[in-house]
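All protein chains but one are shown in place.
The first chain written gets the first letter, and so on, giving A and B; residue counts start at 1 in each chain.
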Amino acid sequence: MAEPTVARKIYLRAYAGLLSLTLLTTLLAFVNMGWFNTVAALMIAVTQALLIGGIFMHALYETALVRVILAGGVLWFLILITLTMTDYLTRSR
Amino acid sequence: MIAAPEITERNYLTGKEGVLSWLLTTDHKRIGLLYVASITAFFFIGGLFALLMRLELLTPPSDLVSPETYNKLFSMHGIIMVWFFLIPSIPATLGNFVVPMMIGARDLAFPKLNLASWYLFNLGGIVTLYAILRGGVDTGWTFYTPLSTTYSTTYVIAAAAGIFISGFSSILTGLNFIATIHGMRCPGLTWFRLPLFIWGMYASSLIFVIATPVLAITLLMVAVERIFQVGIFDPALGGDPLLFQHMFWFYSHPAVYIMVLPAMAVVSELVSTFSRRPVFGYKAVAFSSLGIALVGFLVWGHHMFVSGQSIYSALAFSLLSYLVAIPSAIKVFNWTATFYKGSISWDTPMLYAIGFIGLFTIGGITGLFLAALGLDVHVTDTYFVVAHFHYIMVGGAVMAYLGGIHYWWPKISGRMYPEGLAKLAALTVFLGFNLTFFPQFILGYLGMPRRYAAYPPEFQVLHVLSTAGASILGVGYVLPLCYLIWAWRYAPKAPPNPWRATGLEWKTPSPPSVHNFDETPVVNYGAYDYEALKGELGLG
Partner (left out) sequence: MADNSSDVLPGREARAHLDHFATAEQQRNTAMAGMWIFLVTEIMMFGGLFMAYAVYRLGHPQAFASASRDMNIVLGAVNTAILITSSFTMALAAQAAEEGLLRPAKWLLAATILIGIVFLGIKFVEYYQHYRDHKAPGFGFQTNLPDPGGIQMFYIFYFAMTGLHAVHMIVGIGLLAALLIMTELGRFSREYHSPVVITGLYWGFVDIVWVFLFAIFYLPGLHLHG
């Protein structure tokens, strides 16, 4: 059998981290930082996604293939959003 | 002349008997055949719509059918041909059948998912046929808003639902192939020893899993807007019809590569076998498959040049569209180089392969015409576009499909096919095709719009030529249907490797046993290593 085992301690820490980040992003949302609010919220969400994906879903412990598959999905989502935005951002209103 | 061996009693066809053993099979070979049945039925249904369209277009006025009916005809023709024939065709039939054998495996990674794919496909087809029987859809296969969301009174949601369901069939097939090709290659079969057919199927599968979900969500949004009367794409509510187009084409452009990459994959095999030479520039062809798949995601805006998108965006998409032609060109050059100093056989599959190369080249180059912004303004939405994509999808993909069917026919059925008649059919298809679609380039250039039932009288001659060609083409398609059904029972039995091809699938009996291989093969030679396999293949 080839299951990667993750120490329960690591799960616990990830869980604590995730809850803290939820609190952080909620509190930060009330602070006026202009356009940075959106950036901060997304950055925290990405961090949470990495914790859930990497630790709860074992992506950090799986084969490289799994990480390539995941990266590919994220990349293609970014292509979808970025290339579409080139239209919306460059239209003369 | 190799003596035809006995067909082993317990092969995949005779192994288990009874209708249920077919309907509940998880054998990739049987599932491939189930798909052949399904897509052949849809092909002729889609062809029927085409026939009605071409009959209407024999005369300038809209006299055979009303313009409203004509709208439904071209919509249903497009929907059926794209989603229920072209997209599944080679992957679900030849891919399912050949991929596991080519990599020395006993089946795909997820055989039950494979069967589920087939059922989902048929379910989607039934829902779409329901939409047709209730009166059809008139939005075009492109479902542009606001016609599809607001103004059309036809069965948009039913058609969208049918396509949505069949989309999951595609996704599962692509998923299956990727997992299989990564995980189930036999010992020694490294990536660069894989036949180019596998590279092509792999690249197509990448597109299946990345693009199809976006179509799914787009159609869902159209349905939501239509059902709940909420204006997702409605300008009155701050929506943007162009957003639909962006999302739709994000899928639908890569979709055309789903249609052509498997065809190119087949052609690589045919070109090698019937020149008895390794494909020239193996790595270039392999990487070009990936290149087409990947860069193909970056060009969708070329369907929207006159839609009102930003001109800067259009410039970017135009440039990228030129770039995506490069890997296709690499393939065409390399196939041609493969012929050079090859030992050419003129069997039917080779005729289809050569036809593909010529017609795909014409179709591809006219794509470059369309990628030029200035030229596109004049020929977009004309018959020039119609001719362009039919050259690739019919002159290209359908011919490659027929070539592949004939090529692997001995393996699939255990019998040969009538070569003389097959050559005649191939020639008929080629001539009929060109007579149908070449006049359409001229029509488009002269200004005949697409999707019009009525047209000015000066276009009639070209339309008559096109319809005449279509009838000939139809005959060319009916011929294989007939002689292959005949051949299934009555043609001479086939040896394991009638074409003396390389490739692990030819090491199995014709037809193969249920598990393909008694012992897992071990590979220590390249994909088209005729030298290493000289003795085995009985070559001088």
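In the analysis below, a residue touches a chain if its C-beta (ideal position, glycine included) is under 8 Å from a C-beta of that chain, and two chains touch if they have at least 3 such contacts.
All of these numbers come straight from a predicted model, not from anything done at the bench.
**Q** Check the options B:L13, B:I31, B:M102 or B:M247 and report the residue that touches the missing chain.
**A** B:M247
**Q** Return the single residue from B:G183, B:G308 or B:P492 that touches the missing chain.
**A** From the options B:G183, B:G308 or B:P492, the contact with the absent chain belongs to B:G183.
**Q** For the chain that got dropped from the picture, name the residues of chain A it touches.
**A** Where chain A meets the chain not shown: residues 1-3, 5-6, 8, 11, 14-15, 18-19, 22-23, 25-26, 29-33, 37-38, 41-42, 44-45, 48-49, 52-53, 55-58, 62-63, 65-66, 69-70, 72-74, 76-77, 80-81, 84-85, 88-89.
**Q** Take the complete complex as the reference. Which residues in chain B touch the chain that isn't displayed?
**A** Here the touching residues of chain B are 105-111, 171, 175-176, 178-180, 182-184, 209-214, 216-218, 221, 224, 228-232, 236-240, 243, 247, 250, 515, 520.
One rule holds for everything that comes next: only the chains that are shown with their structure count from here on.
**Q** Roughly how far is chain A from chain B, centre to centre by C-alpha average, rounded to an integer in Å?
**A** From the centre of chain A to the centre of chain B is 37 Å.
**Q** Note which residues of chain A are touching chain B in the complex, please.
**A** Checking each residue of chain A against chain B gives 65, 72-73, 76, 79-80, 83-84, 86-92.
**Q** Tell me, which parts of chain B touch chain A in their complex?
**A** 182, 210, 214, 242-243, 246-247, 250, 297-298, 300-301, 309-313, 316
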